[in-house]
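Before anything else, here's the structure in question.
With one protein chain held back, the other chains of the complex are shown just where they sit.
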């Protein structure tokens, strides 16, 4: 089969690769119908992720059709159309029992990281019974690809951890795909204000179309003042950090109201300064989270009820065989205005 | 009357002072029976707290007898024995309605800070109806003095925020009075382990007597290894920071298990390093809080049921007139082994 | 002044009455701008409510302008435009401190019940600081009248108690004004389905316009089968009872799914049969509640953010002096299709 293989920092190729086979009795082999590229894939290609070794097939998102299953798989059979979760969960370990699938002792985020992933014609998915989801009759597969990772990430790490509530004031720092996923899913809870903060006016325009009530371009270094003006100097109940650098996290520290939450979504490479000398008595919470995908059943129901349109996130479409071109487009988002790209087999 | 007055950094005096009178209709004047000294009072005396100006009577803890009340006070009358909460709460503002009394727009921690306090023969207590508590028949007044501040602080900021649960593993960093208050109140929830960490063997001995299941003397710089050994390399579900310096907060960052909570209780004067490069995907929470004293009714019930013995915290007793000597003893805790001192009028 | 006075079962009159004056220092006198009639007022007029004695001015909803305040009122002054909550809360007692304003030891639902109410030119509102709400600049007063009682009742007793969640399946039994208020506020949480059940096709049509995804006319006695068909025989996550008779409550017992909630909103006059022989092992909850109006600040924010349009509930408008005609219209809802009527001073 063909697959997108990582060959060390800066190097990737669409090439022939051995087709995966069932290894563990709980595995399924899935024939990929549609997949996508994640910002994390770009990080891997920069060499930022030591866990992902050269030779690895990338990708942790997608939908497809089950080709075969191991003898212990009971929920799926060949021919079933499935959504692949970016997180593999055994359903048995102490963490899975707590709903912390991200820390599954034999799973977690391994697809396209420590085992071969979904940017290929076929993928082996471990713990299939608890890591795949049946695709409902009539569901739109492109929309479902957004449920592999980006929507549960924005929802769980940003919206649920951030305790977004009716009438509340929310700020989302970072209007990239993940910040926009938080924006879309925050609206499940009818907050009063969703203020989007970014450096790029184009992205802020997109945010407005997606439901942001206000936007702040922070390139003038005055985002704090601007936000305080918009909130009667109260700050926000929920600040969602969706960038992953010290400046944006520290911005959240400055705008969170007493009693509020900073919900970190961004992937951080260095430490940040936590100003406890100012925050120790402010009754705030800070949360971190790798997506658990425990909300996938809820998201499937919300999608079915048409309370969300995940296809808004899709800006470009390619054939799977043109994945190198898709990487080019996705990697130059500032120019191409790409959010999510769909790769169709 | 006599009162302990702060006269600027390093200066305090037990001196004559005008007796307080009712100013607002919701005030009460309380004749102090017993009061105590808090670590925060020592901070004020060092000049660390800009909000507390010279000329201020210190003290925010105590019990006494109501001498008079303003015309809007309905829950108390002259002659009532009362517990004085360190936090004044109007019960009306947006924060009070959320149970965040600490951020009451006309109250919060003001006693012995921005208005005169309890280390005096009489004190004016604002918002009396919602900031005083009737002393139950037969209650021990010394025990109750511990409910003004130290027990609700350890309980709300440490135990409740830290989500201490049956069977859980808890570490408390700092075995001073406030860490010990967290230790006593953590036991309401039957955690499996409470590991006390401090530099002082004497304090750790006290912790053992108070219910710590394990202790670690961190003076060798190997507290993390020691704790990981005690917890099968899992870390702790709850890490309570009860010191207030970067080293102890960062110790908590290193010992918290995935899915765990760092509950900050310490008063911090400088920023700390938050290692998000390691914690962003660990599903942890960090909480800060100035005590709200919303748990006072619960603590009064627990005290009545004899589920806690707050008098364990009391190591020394003085007459109120000997308060300068009491400060001497309390300020030299390393030598005197003082935890809390009782000053009796 | 003029007022609508209850004179015993079946008797009411719009007549001259002494204007109220401040009695307690926490009282305010409010000049009514707009008020409305509640189903409960009709119950009183039937003689169903022993607590409400002849001679009482009815009404517990409305907006107005503060005419004068007692000496202990600090949050309002003459001239302030205010929303009157149907529940009076002292903010001090054990229940108020828990957010259970409905059980305030000196308040609760007393207006138009045990003290004179709002269907008058002026009303005395006790505990004004914690029972009135300032009307935001530019707010629509008619919409705000719906926040006195009906919206917080539907929201707190039905939606919050019922734990309505994104994607969830909700049934509301009873499509009268209170069921419709639950319907409007349930949408804050983006449930997947809201199935409205009633005997009256007109009311079900209204429900569809208000956001119900499905409707069931239960007059054929086959509502359970119909609902099970609509839910793949799963039943509902939340069943909101908004009628108050045994048949509708027992319908909820039959349609609630394992793990679900029956949130009772209806006012019941007789006992119901609870089929524990079928429900003991179904992991369900049943909740009851008299509205606390603790959600009023949240509802004001949601209203400001235009996430709800309470004016949908208003079907008729009258001058306050024509209140007898308004009662006629409201009391014949089956014919007049009245939901809520606005009485304007």
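Here are a few things to note about the model shown:
Lettered A, B and C in written order, each chain numbered from 1.
Convention: a residue touches a chain if its C-beta (ideal position, glycine included) is under 8 Å from a C-beta of that chain, and two chains touch if they have at least 3 such contacts.
Because the structure is a prediction, the values reported are computed rather than measured.
Within the complete assembly, A:25 is the residue of A:9, A:25 or A:136 that touches the hidden chain. The residue from C:247, C:276, C:321 or C:334 that touches the chain not shown here is C:276.
When the whole complex is considered, the residue among C:65, C:267 or C:314 that touches the unshown chain is C:267. Screening C:9, C:136 or C:258 for touch with the missing chain picks out C:258.
Interface residues of subunit B facing the missing partner chain: 165-168, 187-193, 213, 297-302, 304-305, 307. Think of the hidden chain as still there; on subunit C it touches residues 95, 98, 100, 102-103, 244, 249, 258-259, 264, 266-277, 279-290, 292. One chain of the complex is left out; on subunit A, the residues touching it are 25-26, 71-72, 74-75, 91-92, 94, 96-97, 129-130, 294, 297.
Heads up, the rule we're going with is that only the chains that are shown with their structure count from here on.
Rounded to whole angstrom, the centroid-to-centroid distance between subunit A and subunit B, based on C-alpha atoms, equals 41 Å. Remark: subunit B and subunit C have CA centroids separated by 42 Å (rounded to whole angstrom). Contact of a single residue of subunit A with at least two other chains is seen at no position.
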